[in-house]
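Quick notes on the structure that follows.
Other chains dropped; remaining ones untouched in position.
As written, the chains take the letters A, B, C and D, and residue 1 is the first residue of each chain.
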Amino acid sequence: ADVEVLHWWTSGGEAAALNVLKDDLSGQDIGWQDMPVAGGGGTQAMTVLRARVTSGNPPTAVQMLGFDITDWAKQDALANLNEIAEEGNWNEVIPAALQKFATYDGQWVSAPVNVHSTNWVWANKAIMDELGLSEPQTWDEFTAALQAAEDAGYTALAHGGQAWQEATFFDAVVLSVGGPEFYQASMIDLDPEALGSDQMKEVFDRMGTLRGYVDDNFSGRDWNLATAMVINKEAAFQLMGDWAKGEFLNAGKVPGEDFLCFRFPGSQDQVTFNSDQFAMFAQGDSVSDEQAALAKAIMSPGFQIAFNKVKGSVPARTDLDAGELDACGQKAYEDFKAAASSGNLYGSMGHGHANPASVKNAMYDVITAHFNGEYDSETAVEELVLAVELSQ
Amino acid sequence: MTQIAPDVREVSARPQNAGRDWLREALPKIVLSPSLAMVLIFVYGFIIFTFYLSFTDSRILPSYGWEGWSNYSKLFRIRAWDTAVSNLLIFGSLYIVICCALGLALAILLDQKIRAEGFIRTVYLYPMALSFIVTGTAWKWFLDPGIGLQAVVRSWGWESFTFDWIKDGDMAIYTIVIAAVWQTSGFVMAMFLAGLRGIDNEVLKAAQIDGASNWALYRRIVIPQLRPAFMSAFVVLAHMAIKSYDLVIALTGGGPGTATELPATFMYSYTFTRNQMGIGAASATIMLMAIAAIMVPYIYSELREKK
Amino acid sequence: MSSNATATVVRTGAGSRFVIYTLLILFCLYYLLPLYVMVVNSLKPLSEIQAGGMMSLPEEWTVAPWASAWSTAQIGVEATGLKPFFWNSIVMVVPAVAISTVLGALNGYVLTKWRFRGDTIIFGLLLFGCFIPFQMVLIPMARMLGIVGLAGTVPGLIFVHLVYGIGFSTLYFRNYYQQFPTELVRAAMIDGAGFFTIFRRIMLPSSGPIAVVCVIWQFTNIWNDFLFGASFSDFDSQPMTVALNNLVQSSTGVKEYNVHFAGAIMAALPTLLVYIVAGRYFVRGLMAGSVKG
Amino acid sequence: MGFLDIKNATKSYGAVKVLHETDISIEEGEFLVLVGPSGCGKSTLLNMIAGLENITTGDIAIKGRSMNGVRPADRNIAMVFQSYALYPNMNVGQNIVFGLEMHGVPKPERDKAMKEVAELLQIEHLLDRKPGQLSGGQRQRVAMGRALVRDPDVFLFDEPLSNLDAKLRVDMRTEIKKLHQKLKTTIVYVTHDQIEALTLSTRIAVMYGGHVQQLGTPKEIYDNPANMFVAGFMGSPSMNLFPATIAVENGRAVARTKLVGGAEATLPFAEGRGFERHEGRDIVLGLRPEAITDRDGADRNSQSVHVVEAHVEVTEPAGSDTFVVTQMGGKEVTGRFRADVDVQAGQSFPFAINMDKAVVFDPETEARIS
């Protein structure tokens, strides 16, 4: 029999990674029916999924992010993977922060593939050397570095003006302003007081500061074009998830020599993440053999390593040998494991792992509007409270 | 304006071979009925369904918990909705007016016994063949100040040239207009050209003898006669304006910020990416009511007039 | 109404003719620019694009992006290029266009030549259906397709396009047939022709001009549709636009803009071809009916 | 009971009655012309005979068989339309035999019939052409061919000549006349041209406002119009109608009317018409243009020619005749003079008035007084 997999991994590297999975399954005589729908970080795919499920013809397995999994689980649409999880000891090897999404109501409903961490800063080493900058450790050092780059005629901060990219900034800034508790209260618990606090105003002020270091031409730019600016020594820094690394590597750049990666100053100990998972859609009472095989294959150490090597992310399970990953990757994996064990692993708001889609998008609206100068910080705080209220 | 030709009516049935006669009489209606049924179910049924959903607590999928008007009250408190509505007003009116003006101007120019008329017409018409999934990137690049028009003009030496509307929240909606006009004005041109070709040549001769300059001739005689073409253009353009979704997504993705949000993108995002289907349905309902407010009187008058 | 398919009798002086030609050529540039950008960049190596010269001609001409987009580009898990999806689109578009045109013609025929009480209202209902936003019908339509068992099938997709295409095709044919002499229908009735015979032998053979308009309209709309194509197709019936989207919108990894542009042009070729081949009948067809409303 | 019987037929569209109770009955082989101004219901009546329109009330029977509910195709009629209604996509031959094809006549027979008809109408050389490649007269012939080939009980013509130019119209008129004399088929023919009506018909129904005003032979209609409408409608130039008063002079009824300048003309009626009893009554006098002519052109056989000097307002030399306009009773009156008469606008000139066929109408009811 076959599995039909709905996903949005259509770039060369991603497809190569999926092929690992495909080959694994074909070894078990399970065919792979490919159903890619790219675009918008999976929003197109989610629309298609909605139509497919409504029509009673859901795909076998679907790539999903964060709260989408929970939402679908609430609809009773997902298959129960407990048996496989037990067999594979998923409870042990997968950090609690991920389990929050991979389980619902005590049942395993999805198999996590990877963990991306999003609070990275990417830097052009040549510019840093030229300006005599070292890795900034605090917000002030960071702004100083940005200022230096700007004074030297570079674009200080490479950025693409899309809502999710601005939200990626926002995650990091929230952590840097108020630390993990504030992040938890405002982004995850959606505490109106935290959302409307002075700290939040500070967050917006800092967003404004960052905006000042972005070139005028940022709006609508794809993230990889922003990365290219760093690669091409037009810009000094970029805030982006770990997938940016692929761009550097593809351009023949060497980590540590040509470019640097470090955590956003002020959030060195925390890791904000997003995690791609595969949920299995219920197609009868219990999980089908193919779904079981697919879930197992996804969780197999071989696949987790092989996949994340190409993808730039780190494995979702914490019990693997990272030797095959590159320098940045190994560092990331260590960070991830450390954060997981210290409770410093937080779902990224910008990537749908802090709160549900409705809230996330409502926040996007405010963040983007502020970033584009429509609101001042005070209005932004008010609007944020209102938007979160309306979206629940 | 055309007259409805007197219709052909079937003769009423006789008692004998009633079955065959009945069939013959009913045949036109039978032929029409699949289309009618499809439209009743898949348009009007769905409209009712959506209307119903707008009163429910539907989020990721339809659900039937009654919520009353709360979706509507939420909708009207969402700032992006205001933006979307006012954007549609700006975009819709500019788009329709510019398309008509440009289409008319081009049609008139092209009607002057132009040499390569066929070629030029095809050039003006082809954008209609392409979807914005196809041309979106090209437009985005072209409008991008960093690599597009602005950069090119500057590289020619006009250093102060600025054209960065797509990055400017106040102006971005106008870039949508530019691209939308690019796509459909050729089609409108074709409609007007057809209208121009339908005008009685003798009337034009009469106006020349009356001493009308070409300008007066077009303004006073020709353009007023193009009313039917304007009407058809209006239907097509209104329909495009309301449905403009691909265009916004490809060009600005609704940005910068929410500056180019339109009701269609708003509805899509609430229904599908924000999992607030109830609000999405409410916005769809409002949108439909607005469409109906414009189109129903129009359709009614068009169908009435011909009696 | 005396209609003259030739250009106007209005006369223009030499000076204004120069202005006219200049304007016409300037507008040609406006319309051709995006195409120019696409074509030029589809013939460059990626490095030239990244170097930033999007408006300049290629320094090194290459057709590799085209070859890649057609047969080797990564669309999903397989690096198949757009080739297989092209056929999917054809299989869907051809019947959808054909059926909706024939149905539109039949409806127009009934609504003008076999009128009955309430026909105008029915036409109004059909017409208003053109204005429904497609995003709205996605979910209920999916449910319906599921119920009748057409979910994820090509016939299902064709059906959806049919439903939402019928309004415009009926509009076109109705307006055209309204000017079609009713005496011909009457003559045929006296000659003994029945409902379908009149349609097939008398109406259809004279419907060329409007059929061209209708086919062009439907073909472009259906071929270019993404939303329905993505939502109601299956892994083995995804149309070209979905594949193109997968090619262009890939989330991470290097964006091969030259391949993207080549693919985009490729996906647009059939519609372009339809416009170029049938374009000269287009104005004629519009004249023949649809415009006079 | 005749060959074609229209009994008490009416037609309404919604609340509007476009055809009032109509009774017409004609015999086999007759040529009935329906004539009347635009919108009077001629086509409606014809379409009712053809079965293309429902009959609201009443009945239409052909050969004694009621046609209510019978399909047009089953009535054994053929129809020629004003626009000819040739199928533009078929060639002439196909056009002609389409009706036979629809009635299941096998191909060899169809071809034979087509040949015969084409020969009859002299259109053999056109059989392969499309209608778009034919001249008006040729199209007209093809349309007739299409009707002829069916060998129907009744031919229906709806203004078949009104799309032709003046010259061709006259020629085709003669051809239709000859065809009828040869084939002797029953024909119902609609026109608004009174000359066509008069030359072609054996019987004319003059219609106005959905009513049949008069049904009769051409001679009846022309010489004894039932009312002023019929009088004014039939004939070209139309009958002169002007106010006059009946008086009796020497025991003989005369009509008195005013000329230009105030003089009074006294026009004695032919004897035996009995108008004496209307003495003193105001009437409308009807005189055909050919009854008002120059002295030498007047009918030598007539008993009641009367010469009046009148002022000439306009002269219209028309080749074969010259039309001369004066005024009587305050109305324009046209006389038909011979072409050679030397008469100029502005002069006074003797008009010879032949009162043999003068008709008299009541100014109120507009009906003829006899």
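The definition used in the following text is that a contact is a pair of C-beta atoms (placed from the backbone, for glycine too) under 8 Å apart; a residue touches a chain by one contact, two chains touch by 3 or more.
Fair warning: this is a prediction, and the values are worked out from it, not measured in the lab.
The formula for the complete complex in this structure file, using the labels of the chains on display, is A x1, B x1, C x1, D x2.
Quick note on the criterion: only the chains that are shown with their structure count from here on.
Set against the C-alpha centre of subunit B, every other chain centre is closer than that of D. Ranked by number of C-beta pairs in contact, the top chain pair is B-C. Rounded to a whole number, the gap between the C-alpha centres of subunit A and subunit C is 39 angstrom.
With centres set at the average Cα position, the gap from subunit B to subunit D is 55 Å. Multi-chain contact residues, meaning those touching two or more other chains, occur in subunit D at positions 52, 71-72. In subunit A, the residues touching two or more other chains are 40, 47, 50, 54. Within the complex, the subunit C residues that touch subunit D are 181, 183-184, 186-193, 197, 201-202, 205-206.
Contact residues of subunit B toward subunit A in the complex are 59-62, 74, 77-80, 140, 144-146, 164, 166-167, 169, 172, 251-253, 255-259, 268-269, 272-276. Those residues of subunit A that touch subunit B in the shared complex are 40, 43, 46-47, 50, 53-54, 71-72, 74-75, 161-163, 216-221, 356-358, 360-362, 365, 368-369, 371-374, 383, 386-387, 390-391.
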